[in-house]
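A single protein chain has been omitted from the complex, and every remaining protein chain is retained in its original position.
This part shows subunit A:
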Amino acid sequence: MEQTDLGLWGVPLAILGGAIRVSTPFIFVSLGEAITERSGRINLGLEGVLVFGAMTAYAVAVLTGSPWLGVLAASASGACFGLFHGWICKFPKVNDIAIGIALMLLGSGLAFFFGKPFIQPSAPDLPAIPFGLWSNSSQVQAALNINILFLIGAALAVFLWWAFKNTRAGLIVRVVGDSSDAARAMGINPNTVRLLATAIGSALAAIGGAYLSLYYPGSWNEGISSGQGLMAVALVIFARWNPLGCFAAALLFGGAGALGPALQSVGVTQGYYLFYAAPYILTLLIMIATSSPGRALAGAPGVLSITK
């Protein structure tokens, strides 16, 4: 195959490819957290759930040879963590943020403990769809080789956006998130709704972890997460609890994260590592630009403890 050099055009292309690759875990974690927070709870433990999900997925994939079974097992383990969080938080005077932090450490710790034997063996990767086959440039092909989880995440974002408006379950989650009293007056038990919302949210976060160990970077080790679970919580606030916003924010964040490697690939050697900080700087700038001292956060669920 003939190689064409795209020159500087390689940078935006690499950013696009990188955005899709890097953003997938953010999409799943932030969508999961959006569901949980819309129901009025914060689960900061998603970082731990993500790491445990990565380990579970990898281990099951190694043992069974099927990456999809790994994803399934990861989401089941995530749901267990979510149920645990939701169950503890239903007791009075329990703070969801504190429990979340404890869960974050517990999840990572358990993952390292059970994951030790799986650092060496290699697991089958999740499949990707090569949308770039039409081109004879290897860079285009690399960028457009899109993994299936990304597509599922995109579809999920659209579905959740629709579901929050058009389904009974979506409206009930919003009611519970806005006012526990209003929910009780309607005969809804807020704790049950929050329990389920936390479980579903954690299951999604664990799928984000499965993506890390089974696709990109595609191996299991203790440093597999670089804080995606925590950053995703910030993304949800930045996206104003809107699933489509979460998707866009995750892509933006992924794209900014791909800036460093992309510049490096075209031969920028001076200070490129500064660009590795781009996503964090970007988040800070957007947060500052979109916030105001005189206005409350629009769209924030009423019973969320950070907005009280």
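FYI, a residue touches a chain if its C-beta (ideal position, glycine included) is under 8 Å from a C-beta of that chain, and two chains touch if they have at least 3 such contacts; residues count from 1.
FYI, contacts and distances are computed from a predicted model.
Think of the chain that is not pictured: of "PadR family transcriptional regulator", "Outer membrane lipoprotein-sorting protein", "ABC transporter ATP-binding protein" or "Sigma-70 family RNA polymerase sigma factor", UniProt labels it "ABC transporter ATP-binding protein". Which of A:Leu133, A:Ala155 or A:Leu171 touches the hidden chain is settled by the complete complex: it is A:Leu171. Only one of the listed residues, A:Ala185, A:Val268 or A:Leu284, touches the absent chain: A:Ala185. In the complete assembly, the contact with the undisplayed chain comes from A:Pro301, out of A:Gly32, A:Gly82, A:Pro279 or A:Pro301.
Residues 165-169, 171-172, 174-175, 177-179, 181-182, 185-187, 292-295, 299, 301-302 of subunit A touch the missing chain (whole complex, contact as defined above).
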